[in-house]
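This structure is in structure tokens; I'll ask about it shortly.
What you see is the complex with one protein chain gone and the rest in place.
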Amino acid sequence: VSADGYSLGELAGRFGLGLRGDPAQRIRGVATLAAAGADTLSFLANPAYRRQLADCAAGAVVLAEADGAHFRGNCLFSRNAYADFARIAALFAPRRVAAPGIHPSAVVDPSAEVDPTAEVGPLCTVGARSRIAAGVRLGPGCSIGEDCVVGDDSELVARVTLVTRVRLGRRVLLHPGVVLGADGFGLAFDQGQWLKVPQLGGVLVGDDCEVGANTCIDRGALDDTVLEDDVRLDNLIQVGHNVRIGAHTAIAGCTAIAGSTRIGQYCLIAGGVGIAGHLVIGDRVRINAMSLVSRSLDGPGEYASGSPLQEVRAWRRNAARIRQLDRLARAVQRVSKDVIDE
Amino acid sequence: VSADGYSLGELAGRFGLGLRGDPAQRIRGVATLAAAGADTLSFLANPAYRRQLADCAAGAVVLAEADGAHFRGNCLFSRNAYADFARIAALFAPRRVAAPGIHPSAVVDPSAEVDPTAEVGPLCTVGARSRIAAGVRLGPGCSIGEDCVVGDDSELVARVTLVTRVRLGRRVLLHPGVVLGADGFGLAFDQGQWLKVPQLGGVLVGDDCEVGANTCIDRGALDDTVLEDDVRLDNLIQVGHNVRIGAHTAIAGCTAIAGSTRIGQYCLIAGGVGIAGHLVIGDRVRINAMSLVSRSLDGPGEYASGSPLQEVRAWRRNAARIRQLDRLARAVQRVSKDVIDE
Partner (left out) sequence: VSADGYSLGELAGRFGLGLRGDPAQRIRGVATLAAAGADTLSFLANPAYRRQLADCAAGAVVLAEADGAHFRGNCLFSRNAYADFARIAALFAPRRVAAPGIHPSAVVDPSAEVDPTAEVGPLCTVGARSRIAAGVRLGPGCSIGEDCVVGDDSELVARVTLVTRVRLGRRVLLHPGVVLGADGFGLAFDQGQWLKVPQLGGVLVGDDCEVGANTCIDRGALDDTVLEDDVRLDNLIQVGHNVRIGAHTAIAGCTAIAGSTRIGQYCLIAGGVGIAGHLVIGDRVRINAMSLVSRSLDGPGEYASGSPLQEVRAWRRNAARIRQLDRLARAVQRVSKDVIDE
């Protein structure tokens, strides 16, 4: 991006947005409504921030046409302000491109194949028979095991571990501390002790997936663990062996999915959710934060579990009653004509 | 394993299994019921998959004799099909053995002791006074701090960190991203700010333990944090300082155990569980997923907390009532003869 940035007129034309105001206004960066100055662009997507428009000093704001009345300055009108803002912001922060070559401190197995356009950063290791495709960027300290594939234009930011038989599609983005392909938690109990069940499958990750920091996806026991295209995982998520996650599903941080569960496409799973093993979750299912899913779910649908936050004194009184709930219900049934059993 | 694999007769004899069918059938690999072909072995352990036997093309299936009627092909009869399958599968995926020697990119303190049969992989560090025993394999990028011991035939797959005073038994298996021996969360509040309480103990891990990716076990404050033999931990688990986990206990992913709690032997703790500090959990206790344990528990026993998943509209109506539960119970007591207080 040149120091001169872009004119509003250029941006409106390039992204097909309505423009109200001065098309010659220069935009040299992006910022929040509160922080934006005269040559920066901001956006309004969450209505909770609408009142900030009154005092906003931005050179222009991307927003819905219906919100235009709340802002006196230049506007770019959009039917999806967050998405159009994302596209404009990307002009000011282009994704890092690979600097081709293998850093002298990296350790690459002679049988590995590294495309000449790929970057293998300092202190990386690449194991036997693995393949690093065109335009890939392996940041510092990544460890690629044996029989892995990193697809075209993927980026492993730093200190990512692919253990064994992990195959990534194109434009996959893995953040630091990610571990893909570690053994699943497969144990057989026999004669008073645990016997490890060999974990022989791999991990298959589709195109355009993103995996957050310190998230773990285990290799399958026999078949693969699979992420279809455009799956988006936040930080510190656990994905058990042989899980399959459908295309375009997004999952927030600290959620855990036990082995062999299949999750549909276009699901939205909030943070801290637990999903038991061997379930089937349909397409377009939404699950609220910290819910426990212990049965299969049809989609579309929105599900929740858990109890509301209370001041601790009220919580103590009420929570103690949960242990009496069945007796309470029976007592009510004896004095009431209502049948409340399902 | 030779390309020719094993005959069914050999496998039956070696593992003491009943054979129905052709003892000369060659087995060259293992697979799921759905994926198995003519020269691969599969297994049935979870009854939910029994109906897959009808169409299964496996060269043989390990299963309970009672399930034999559901499969027309060759059978290996077992009283613990999962365990016997694990033993046979291990023939086709032998545990990786150490390639003796220290990689030239590793940094080993002169006072550390590395057995000549041990492998220290690329980009590892081994700190002062640490000892790497016979047959150990340190995969790429492991960081062993000071005063640590890695016992015979243990494997640290890749990028494992042992901070200080961590002593591992024999045949311990640690997956990538594991951190053993970081400081416990010891803080004293004094004069308006936090004062760090020095963490001086270590971590002691028994024989045959396995620890999953990105799991953390803190060093003790004064004494050690202890895992007895054959403890099995999944990924992303937090074990606080001075916790003790009894032999043969298995814990699923994303569970957190606060400081100084003692957990018995042969416990099964599901994923996402939280266990408060300074508790005592007996032997053979089972805890369901995402339960909060805030008191000591006798064993044997099975415990749970939490509320069931509901469609979000029903959940909103019902969850709001939890805040009225004590008043509701009092109202019931006034109209009912039942005494429901415990």
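We just call them A and B in the order they show up, numbering each chain from 1.
Basically, a residue touches a chain if its C-beta (ideal position, glycine included) is under 8 Å from a C-beta of that chain, and two chains touch if they have at least 3 such contacts.
Bear in mind the structure is a predicted one, so any value in this text is a computation, not a measurement.
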item: Residue touching the undisplayed chain, where the options are A:57, A:134, A:280 or A:319; value: A:319
item: Those residues of subunit B which, in the complete complex, touch the missing chain; value: 105, 107, 123, 125, 127, 141, 143, 145, 159, 161, 163, 177, 179, 182-183, 185-190, 192-198, 200, 214, 216, 218, 222-223, 236, 238, 240, 254, 256, 258, 272, 274, 276, 278, 286, 288, 290-295, 297, 301-308, 310, 314, 317-318, 320-325, 327-328, 330-332, 334-335
item: Missing-partner contacts on subunit A, residue numbers; value: 30-32, 35, 45-46, 48, 80, 82-83, 85-87, 89-90, 92-93, 103, 105, 121-123, 139-141, 157-159, 173, 175-177, 208, 210, 212-214, 230, 232, 234-236, 248, 250, 252-254, 271-272, 289-290, 306-312, 315-316, 319-320, 322-326, 328-329, 332, 335-336, 338, 340-342
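Just so we're on the same page, only the chains that are shown with their structure count from here on.
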item: Between subunit B and subunit A, distance of the C-alpha-averaged centres to the nearest whole Å; value: 26
